[in-house]
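The complex appears here minus one protein chain, its other protein chains still in place.
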Amino acid sequence: MGHNVYLPKPAKILEIKEEVGGVRPIKTFRTSFVDGAAFSYRCGQCAMLSVFGKGEVMISISSSPLDKDYLQFSILKTGRVTTALHEMEAGDIIGIRGPYGNGFPLEEWKGKQILFAGGGIGLAPLWGLVHMTLGQREDYGPLTLVYGARTSQDIVFRGELDDLKKKMTVHLSVDVAESGWNEFVGFVAQNVLDKKPSPQNSIAITCGPPIMIKTVIKALKDLNFEDGQIYTTVENKMKCGIGKCGRCNIGRHYVCKDGPVYSWAELKKLPQEY
Amino acid sequence: MDKILAKKDYSRWLEKLGSYRIFAPRKRDDVWNYEMVTAPDAERLEDVMTAVPAKGIVFPQREPFFEFAETDDGTRITEILPEGEPVVVFGVRPCEGRAVTLTDDVFGGEFEDHYYWKRRNATTLVGLSCGAPPSPNCFCLSVGGSPHSKEGLDLLLTDLGKTYYAEALTKKGEKLVLEGQKLFTAPGPEDRKAVDKIQAASRKKIRRELSRIENVPAKLRGMFDSPFWDDESMSCIRCGICTYLCPTCHCFDMADEVETSTPLLGKRVRTWDTCQFPDFTMHSSGHNPRPDKASRLRQRINHKFQYFVEVWQKYQCTGCGRCISLCPVGIDIIQVVEKVRDHGA
Amino acid sequence: MTEEFEPTIIAFLCKWCSSAGSDLAGVSRMEYPPNVTPIQVMCSGSVSPLYVFSAFHRGADGVLVSGCHPGDCHYIKGNYYARRKLSLVKKLLEYVGLEPERFQVSWVSAAEGQKYTRVIKDFVNELKPLGPQTKLRRSP
Partner (left out) sequence: MVNIDDLKTEAKRVLKGGNVKYIIGYGRASDTWKANPVFLRSPEDVDKLVWDPTCFHNLVRFLVDEKRRKAKEKPPDPRPVGIVAKGCDSRAIVVLLQEKFFERMDVFVLGVSCESTGMIDERKLAGKTAGKDVRRVAFGEDQKFVVETDAGTLEIAASEVLADRCLDCIANVPVISDHLLGDKTKRTVANPFRAVEKMESLSGDDRWSFWKDQLKKCIRCYACRSACPMCYCEECVVDTINFAVTAETSAEEKAQRIKWLEKSPVGSENVFYHLVRAIHLAGRCIDCGECERACPVNIPLRMLNKKLEKEAKELFGYDAGFDADQPALISCFRDGDPEDFIR
């Protein structure tokens, strides 16, 4: 028998960055395995993080597979385990097992222009992808990020977004007008419609709250994107992460193992069970 | 390897299996369940259906995965694998043997489940072919099984009145026969004939049938949003009987059981879980993709008669009838599936 | 010689009377056994049966609920409700076979430091011969 699939490996928190404060805080955790082992994964894959004594939670890996020194997770404080994670400090030990899931089909996207449309914490699963494509810049066409949050205070990776603007097109938005905000005001879907990205030789990936995903997909369809050109990620409650415990399924698909990345062409064929 | 064992020698055989932990159905408070055999001389095999199926032996309701402890040297994680001591289960129904082949599929594959396989590999399943249906709700024939199916079993016993006809089906089964050595004799041609006769007769004794279900998977695909599920689930009380006691259901939960919090000491533990409990799929946000009884009944039926078929090309139901017999409100999977079959016809 | 068994007692003490009574015992330097882990509650009436079961479940050898004497409740009626509820809890625990000595209820006023020490002393003395409480103790 090989490795015990349920056994997490101890990992140290190297650095914690507060992305968003308030009642729905987001923090970014950089971690590395205590034994120094490498962890190879694909963009869009997830890992099961353990806070011992509290439990496990499936989180998308927000670092790029090109960064070999650490694994990064951006986490919204939402329940028992994520609250415990938010209370941790650099140097603390968590458990990690994975990587899980299918990841983005980057091979198929070579040579295409890519639109990333994210909302709120939904930028986290896209973040590794953004950096991976930037890292292999010559493999892809123009890259565009459309990202929005409720307010400017809710924008994740704030500082890095400014840097990003030097490397690719970035359109930001906030839901309602606020003083000092010079970019788009409105929902992400409206911003997408406003910027009119061309579907020509394009791939669009959208990630965020369910209502945002729904509206962005509609906007993309209005802009003549085909179902097969649109990708999104799905989340469901998970425990095992390996398609055995039986709770995250959408039809025959276990999101943990067969997802979380789906093209809209695939997803629309599956029952609405997420 | 086919052999004959005189019934009077059955308990002597069990006595020779000292290196095994032996389980067999035992009746307590009017309920049959697999229990550890402590007095082999009192052993009898009967056509009974236990409440908890044999899956509980290879996939126990509670399985500690590892211990976590905060020590001076940091967090220590200690794997707790089952010891894998040899176990033999007597009186396994052929439908339960088939069910184990389905949990084998689930717990195998790319992510092999060490806990399951440690127990499974150490377990010898001794089936008892059903002379009479052990439950009025048996319907194994309808889902590809039979009262004398050999799938998943290591040894199959058939009751010939004064003797058992023993068919060793695997190396593990042969080993068990060898342990009993001289107690077993070679069968005569009349013995095999007797077995065939009993088996043919037992098929006819099965009263319940779920016929013409080839199109059910396709039917179910089209019925996801049907109000049918609301009607069918009206009487469901959302307990876990149908799934916990199903020999093929494998869903589980994982939780940290903390013994002391300072310093931290505890275990991560797997327990059975069920799609019939509302908290099974509920997100931390409170959003629940399967928020009502209708969607949960649909999940149970779809999993068994559509999703599992799509992934493994077989039904995730071996027709033991437990979910029918034990449902407090009489929800009958045969009738539900028949209605699906005839839906819109 | 083996060490004598020292029982652990969880005591739910109402803020207004029994907790003040225990404070009085303390500041008056009255001697009583150190076996008690007090938990201050707003009223004996606020002690859910769940708390009592949980204390035993988490390993208490004895559980005490103590409140104001009848008529003295800060919230007028809380201790009367407690009396009803806790009598049922006591009956139930005994019925499943827990030793009756292990669950006690007392009325101790803020002035009854002396009575508090007596209640605790008696409780500890009754628990000692019983040994550790294992029946309801958590043992997964």
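For reference, chains read A, B and C in written order, and residue numbers begin at 1 within each chain.
Operating definition for what follows: a residue touches a chain if its C-beta (ideal position, glycine included) is under 8 Å from a C-beta of that chain, and two chains touch if they have at least 3 such contacts.
Treat the numbers as computed from the prediction; the structure is a model and nothing was measured.
In the full complex, the chain left out of view touches A, B, C.
Within the set B:Ala6, B:Leu81 or B:Ala255, the residue that contacts the chain not displayed is B:Ala255. Interface residues of chain C with the unshown chain, by the touch rule above, are 49-50, 53-54, 57, 70, 77, 80-81, 83-85, 87-100, 104-107, 119, 122, 135-140. What chain A contributes to its contact with the hidden chain is residues 23-24, 77-80, 82-84, 86. Not every partner is drawn; the one left out touches chain B at residues 28-31, 33, 51-52, 61-62, 136, 207-208, 231, 234-235, 237-241, 244-245, 253, 255, 257, 269, 271-274, 277-279, 282, 284-287, 293, 326, 328-330, 332, 335.
The criterion applied here is as follows: only the chains that are shown with their structure count from here on.
Shown here, the protein chains touch in a chain-like sequence that does not close on itself. The chain closest to the protein's centre is B, with centres computed as averages of CA atoms.
Per-chain Cα centroids separate chain A from chain B by 39 Å.
Note on chain placement: the centre of chain A and the centre of chain C lie 52 Å apart, centres being C-alpha means. Residues of chain C in contact with two or more other chains: none. Of all residues in chain A, none touches 2 or more other chains.
Those residues of chain B that touch chain A in the complex are listed here as 65-66, 68, 70, 74-75, 77, 79, 81, 106-107, 110-115, 117, 224-225, 250-256, 258, 261, 264, 266, 268, 270, 273, 275, 280-285, 289-290, 295, 299, 302-303, 306-307, 310-311.
Against chain C, the residues of chain B that register as touching in their complex are 62, 257, 267, 269.
Within the complex formed with chain B, the residues of chain A that make contact are 1-2, 4-8, 10, 34, 50, 52-56, 78-80, 82, 93, 95, 235-237, 239-240, 242-249, 251-252, 257, 271, 273-274.
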